[in-house]
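A single protein chain has been omitted from the complex, and every remaining protein chain is retained in its original position.
Going in written order, the chains are labelled A and B, and every chain counts its residues from 1.
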Amino acid sequence: MNTKAPARPGRKEQLPERFQSYRHVWVFVEIEEGRVHPVAFELLGEGRKLADALEVELAGVVLGPAGAATDAAVAAAFHHGADTVYLAEHDALASYRNEPYTRALTELVETYQPEIMLLGATTLGRDLAGAVATTLKTGLTADCTELAIDGERSLAATRPTFGGSLLCTIHTRGVRPQMATVRPRVMAMPEPDPERDGRVVRHALDLPEPDFVTKVLDFIADARTDDVNLAYAEVVVAGGMGLQSAENFELVRELAAALGGDYGCSRPVVQKGWLPADRQIGQTGKTIRPKLYIAAGISGAVQHRVGVEGADLIVAINSDPAAKIFEFAHLGVVADALTVLPALTEAVRRRVGVPAPVAAG
Amino acid sequence: MDAVFDHDTDPEDPGRRGLNLVVCIKQVPDSAQIRVHPVTNTIMRQGVPTIINPYDLFALEEAMRLRDQYGGEVTVLSMGPPMAEEALRRALGLGADKAVLITDRRFAGADTLATSYALASALAKLGAERPIDVVFTGKQTIDGDTAQVGPGVARRLGLNQLTYVAAIDLLDRATGEIVVRRRAEGGLQVLSSRLPCLVTVLEGVNEIRRGSIEDMLRAARAEVTVWSAADAGIEDPQQCGLKGSPTLVKRVFAPTPREESAEMVAVDGKRPAQIADAVLDLVFAHAPKLETELGAAPSEKERR
Partner (left out) sequence: MSEHFDAIVVGAGPAGNSAALVMAKAGLKVLQIERGETAGAKNVQGAILYADALERLIPEFRDEAPLERHVVEQRVWLLDERSHTGAHYRSDDFNEDRPNRYTILRATFDQWFAAKVREAGALQITDTTVTELVRDEGGRVIGVETDRDGAPLYADVVVLGEGVNGLVGQRAGVRPELDPQHVALAVKETIFLSEEAVQDRFNLDGEDEGVVIEVMGSVSAGMVGTGFLYTNRESISLGVGCLLSDFQETQIPAYVLLDRMKSHPSIAPLIRDGETKEYVAHLIPEGGYDAIPNLSGDGWAIVGDAGQFVNSAHREGSNLAMTTGRLAGETVAALKREGLACNEANLKRYRHALEQSFVMKDLKKYRRLPGVLHGNKHLLTAYPRAISQAMQTFLRVDDVDKRSKERRMMSQFRAARGGWWNVFTDALKMARAWR
């Protein structure tokens, strides 16, 4: 909703007294079904830079029941750059539920007073961040693509705006912590250091179960495990409206298969109903950071750009030489994707081998 | 504020006539048609049509399905400029029963925190007239993409917060129990909760209906209730609009082009196969490791 016009320049806001002692950068370490979401590590990597710029500590926040999964999350937080971990263990935190998690995180913030708190823009992170920010009456910037510290120790959170056609930089004035969410894969995964350790601050919580109306009855794991691969695939091939029909996406799938990678598409393709929403790459879809990204028939709107900029090598195929995608691709081919895609598939099979066909049955 | 949602003290509905459902909708510019001026980087609003935020339509349909099943009524609520009345009228034509617009200059420049304050105030006022069972929203808007207003409203009103709901499996009006399936990372959570609650609806879970000709006539005749901040029971104007927004947009800009522009593969007069080979040559020149990794990839698959 941050689509308002930029404020008048020159307005200085003094941070109220009670917030001036707020220090340190926090990253919420999201655990779903016993597994730390990798976005937490990506955020620790980014949080490290912010903490260093501010000359403060980087802390991870781990909420969960006492047990091996929680312990592993604490250790992993240190490996990925945390100096401190705030740990609150309670059975009420066994599975994610908004009420106990909101209460727990809010209490930690009010007790230990961080100046910045980052969360992953997952369904869990967004559910929690909105509730916590409202409780604390503080600012929350969603889906940031870039985080920086400005001259006044203020967090400059940059995110796409106006339907992904422009970027805007947002600050939080007059209140702390400054909260932001970042989508998975937007930030680089830091190299873990298994030797790294730090200080654990245990915080006891009073979370009586009768206080919580909402109960988790079951968790139905997704039957298809392949669809989560897209965000983490090493090679991604995607198609846009230039492919002209749903049927032509077979060409994209074939090239992706030949490269041992995964496939996706731009937003209009999903809006056309040619591919399901979980194949969408871009700000409102998946963010990818593959070693090789091939974009075929994609014009390259900002909304798409922010989802693929982390790729090591971007190859764009588009018949329009003025397409925006050539502004951020590394290699450009001005040609019809419908003819180049099958030729590429053929060339890849010839030069790096044909992937074995999946056994029948 | 949660007292106004207490059903047991509802004098208006002792026999529990039916559900009172409110759907928060937003009028948004059709993002497919927004253009950015290439030189000045400003948004060109000229002639850009507005639509109901598409995600909100799933929420509206879900609310109408509950109404059709259990009886009751669906109110659509929106905060926006006076022209947002058009979106509410469209929602009436789709089958909603009542519409309320809160509009005030003081709301201008609101971020998500200020927006949730204004909406929560209006919902509290509606709830005081007749207790609300479920507040619905879409999972996010297409112009802001934050998904923050729904949780904000739930928090302010003390409603049980059920986000990214893919299905409502059960709604027991006698006990007030509601069971939903909620989209989580890697699966669906099955949650049991209680009314009153706030549900943000996932996209694609239903298909918005086409209202009958009677719906359309009723919508054309209906009065959209228009409330100012004061009408909506807003006690603290300091919490509205720009004043009530802790976040501040300092800069709006277009992304800078990459320093070096894309290396273009020569295509003139070449056959597709030649182009493909030239592309692969360049790919492997840029990323030498990729060639060996790609060669290894199929064999890994073979092992599986």
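Convention: contacts are C-beta pairs under 8 Å (C-beta built on N, C-alpha and C of every residue); 3 or more make two chains touch, one makes a residue touch a chain.
Small disclaimer: the values here were computed from a predicted structure and weren't measured.
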Chains in view touching the one left out: B
Touching residue (missing chain; options B:P49, B:G269 or B:P288): B:P49
Absent-chain contact - pick from B:A167, B:M216 or B:L242: B:M216
Those residues of subunit B which, in the complete complex, touch the missing chain: 33, 35, 37-40, 44, 46-47, 49, 86, 90, 93, 210-217, 219-221
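What we mean here is this: only the chains that are shown with their structure count from here on.
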Subunit A-subunit B separation of Cα centroids, rounded to whole Å: 19
Residues of subunit B that touch subunit A when the two form their complex: 29, 31-32, 34-36, 41, 43, 108-113, 115-116, 141-152, 154-156, 160-164, 179, 181-194, 203-204, 242, 245-255, 257-258, 261-265, 267, 271-273, 275-277, 279-280, 282-283, 286-287, 289-291, 293-295, 297-302
Residue ranges of subunit A touching subunit B (in the complex, touch as defined): 1-7, 32-33, 35, 37, 95-99, 102, 122-124, 126-127, 129-131, 133-135, 137-143, 156, 160-175, 213-222, 228, 234-235, 259-260, 268, 271, 277, 283-284, 291-292, 302, 305-306, 312-313, 315-316, 326-335, 339-340, 342-344, 346-348, 351-356
